[in-house]
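Heads up: the structure comes next, in structure tokens.
All protein chains of the complex are present and in place, except for one that has been dropped.
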């Protein structure tokens, strides 16, 4: 009989460097190869693109895939279900060790290619194969990967169902059950309900926000919050700068639409802003209004900021990088006074993002906000809703899918403990049908 | 020359027992007479309706209006700008000491009458005069009260402008600058802007949430959150119970509308639910759908709950009291198993309310939620947005009104400190044009 | 070959109702039968002493020992290693179901007898056998219990080593590694080191504070803090009231000694104060100074408080119950004005205790402190050090004992997760040599 093993490579002891391997007898599918940013941030002057895998593994910045040596089998595919760096950021460092194609949703595939082309140390030649939402791909005659549409804070996010002779392994991370998405379609509940009637051997799913009460609000709420902040003001002439996740195309789209309503020209500024949005536009995920401007290199950015300052801030809505206070991002440069755009008393700075709760990021945000406030900026923080499922979303997914076994991933043991309690509410038994795994461990399902 | 004095009677050292007196030479206008609930909660078996004012003052539960003896002048009017208990709850205990009418917006006036009729100790005979939003009332030939429409978490909330020979005193508490209200109209920005061009001597305004970054989201957001929670589920047959503030008519209206979309019969349960909603309906603030049911007494409530249990929970949406875990509220009785309605695994309990952050309430909520969870309830908490202005709302109001002086009220000194920092950002000077007052103090403007 | 099974009955999903069963083939040793107080507190008017076990199990207040039915074997002994209620409080409700003696250290044995004699519902006739620190007791010819001296916040605390043909099971809960205890001797490091060289199959140990960095300070520090607060003042004439855990004989001894230095008469007040201290004195754990007074019943207490008021507060140091704001405790009665002892401005109230972090207790403490402050009391909080080992204490114990397997108990999964990370630091492997168990589960070692 076919044996299925789940190998927790990374992202089981922490939230960050995600990597899971699924072994079906001797065939292995790798899910994600991610980067843990805060393990890079604690060091000064680190240039990741030039670093060796082993050093990054030692720093705890990428998954320690040395455990793969002890796993009997051959990697047949590397699968990426969405394009965030904690899922694809280690591909340039690890993928070349495996003779296997990278299978990803189309937008994810483009981002993977960008990551690979930025790499300066390793030569990554794995084929990158785009697979559409709803599509299927035969890894071996016996093993098929199916992408099922979900929603998350980046376009083209999928669940992956691995169909094996022994039943299905469902990899459900990252996601939210958004029934009113502002970009793309809602999760494919029809297919999920159908899956729930099939033989789901095991579901691997994010525990990240499983301790958050209730359900995660729809992205529609975030869109409305953005509109409420940008349009709901008596001070309509003020300078306004918005910052958000560059990869959150739906959010940026909402900001662009608000700019139209405000009768301001949206100007996207920043290298990653350019990369994520231009890619999204070229692939048809988003349409730009005619007057939108976008600049990715420093020269273009500073010219644009100069023009905005000269022509009047009230005509423009700059949408910039820097929501986490990243040292080289545009908003940080503005706050440092290093651009022609000067913050004046009453100017608004809107963070359409949460602050990632790690001390390095909190310090960056503090430094950024302090500088902005000294210059007179008015701060609007957390005009945002999360992209991760909350406790009741998990409850509904688990009851819909009804897997034989469930394994929380994408979190530390505290987060997994929350998930376990939830699964116990739904009748699962710890150590029997719901499990906590640690990095480096294989579990036979 | 006319002298204006502001007397901080209550609500300046704490958030709760609001009462401010405005003295124009020898004529005094009292704004609000409120109750501080947590000073009642710390005692067991207190029956407020039978208690004497002096005992309640000693407990710190109502404003200590003994300071009024030292103020030279006569109270000519008691003004209530909205109907929450922290603004009108002490009227039955204090109003009879003053020979003055109570002037309030129409909905507030009705609630004041209810409070008075519930009183068992004192005989309160002050005339209650309804004054519409936008209306004016001459207290003396020289002094006129004007009600300006605002928004808050109860219908018919107003700012009060006291027109005096010496200029205007603006009492701006409680409020939010909601441009998309779901009940009533947005604040009267036209009039507020006009006031900003007049001679505003002093503005008294709530400091409550002035430390909260950004702006308070519109009630429209809360409505969407309610809809998202109630309709956005794959488990549409479950029992669902919603609880919220009985006085929050807009919110309850949103819940009723969601019930219609869910094809469930909305059933309002609880004494205060009956009082606030029936009053609102009779006065035309809200229309009930034909199938709505409402029960205020225990007998009716238990019969309704029995019928719901028998006919099937999926046909009904009970909207009940108990959002703060109040010991005698309907949700608490359900959790205690004291009603025919039994919580079953998977039933949803939706709190469309925050938890008031005082330890007594937090304990009540903890006890309530623990009991509900033991029975299998799924908890949705904080499906809510605040009714109080945040930092940037205050920033905008202050810059719109441009008062000579501003005094934060409705909070403790920490909250006032937040407001002072905000006012300093706007150019006000502490101790000169922005002030912190303490209960019992008079300031000559 | 002998099989050893560990059955997690209670205290593995929560901190409170501890009960663990150790099965050696068909012989079972039960460790502890505890009460979870907050599951009682959430209900009004509960009289535990009259309640049935099944109702208390349903409330989650005592361990659900129904799982014992599925365990093959006979209970041969019930072992209690110290006398706190979360370890012995369920004995009156559960012990009579097992035909087995209760084996406990001498002080613990006395407290167990008190618990049994207070019970009004069940007739508990199990023999209570005192076993001294360092003593051994043969449960069966093959199984021997050894008590090893440790330190905790109650006298006569022990680790229990269960010697079996298959090796040793060490039950190490609750404890601190106090090298400067103020009552009794330090833990028996000599014996513990010797055990570390024997064949320890499994150690079951508290995870409670394993997430607290560093080591728990010695009780000597608490004694010094108490002295510093009571003697280090310029206001030596003020009334002073101290409250602490009645079972914390070492702490009370320190307070009594400080009273001598202050030249005040120590007066112990409260039913449990009387019980724990009189027992300790009668058994020789503590010596009372000649002038010490102690009153356990209401009449005696109120008379003493009257006398103190009349003769002058500065002559006495009342040491009272009520550190958690318990509704009927002496300090609460004082705060309510229900005793002849009136708090005056400047009187000091010293809490030589932490506030137990559950919402019910926090509300009680808030109510208590608010009332005390209104009357002018000066509050000294948390003049205390914990009785539970911290992270580095656990690190040292684990490296000293070197068990084959280790199982954290006495906590929720979050606390266990902390312990697991610690054990991993020491080379243990999750799921292999360090385990998380859930109530109701048996693990074969």
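Odds and ends about this structure:
Going by the order they are written in, the chains are A, B and C; count residues from 1 in each one.
Here is the rule we go by: a contact is a pair of C-beta atoms (placed from the backbone, for glycine too) under 8 Å apart; a residue touches a chain by one contact, two chains touch by 3 or more.
Just so we're clear, the structure is a prediction, and the values are computed from it rather than from any experiment.
Within the whole complex, the absent chain has one touching residue among C:43, C:132 or C:399, and that is C:399.
Touching the missing chain, out of B:129, B:213, B:413 or B:426, is residue B:413. Only one of the listed residues, C:229, C:265, C:283 or C:443, touches the absent chain: C:229. Even with one chain removed from view, chain A keeps its contact list with that chain: residues 39, 41-44, 59-60, 327, 336, 358-360, 362-367, 370-371, 374.
Seen from chain C, the chain kept out of the figure touches residues 177, 179-180, 189, 193, 213-215, 217-218, 220-221, 224-225, 228-229, 231-235, 345, 348, 376, 378-383, 392, 395-396, 399-400, 425. Mapped onto chain B, contacts with the missing chain fall at residues 412-414, 416-417, 420-421, 424, 429-431, 436-438, 441.
The criterion applied here is as follows: only the chains that are shown with their structure count from here on.
Chain B and chain C have centres, each the mean of its CA atoms, that are 45 Å apart. With each centre defined as the average position of its C-alpha atoms, the distance from chain A to chain C rounds to 47 Å. Mean C-alpha positions place chain A and chain B at a centre distance of 41 Å. Shown for chain C are the residues in touch with two or more other chains, of which there are none.
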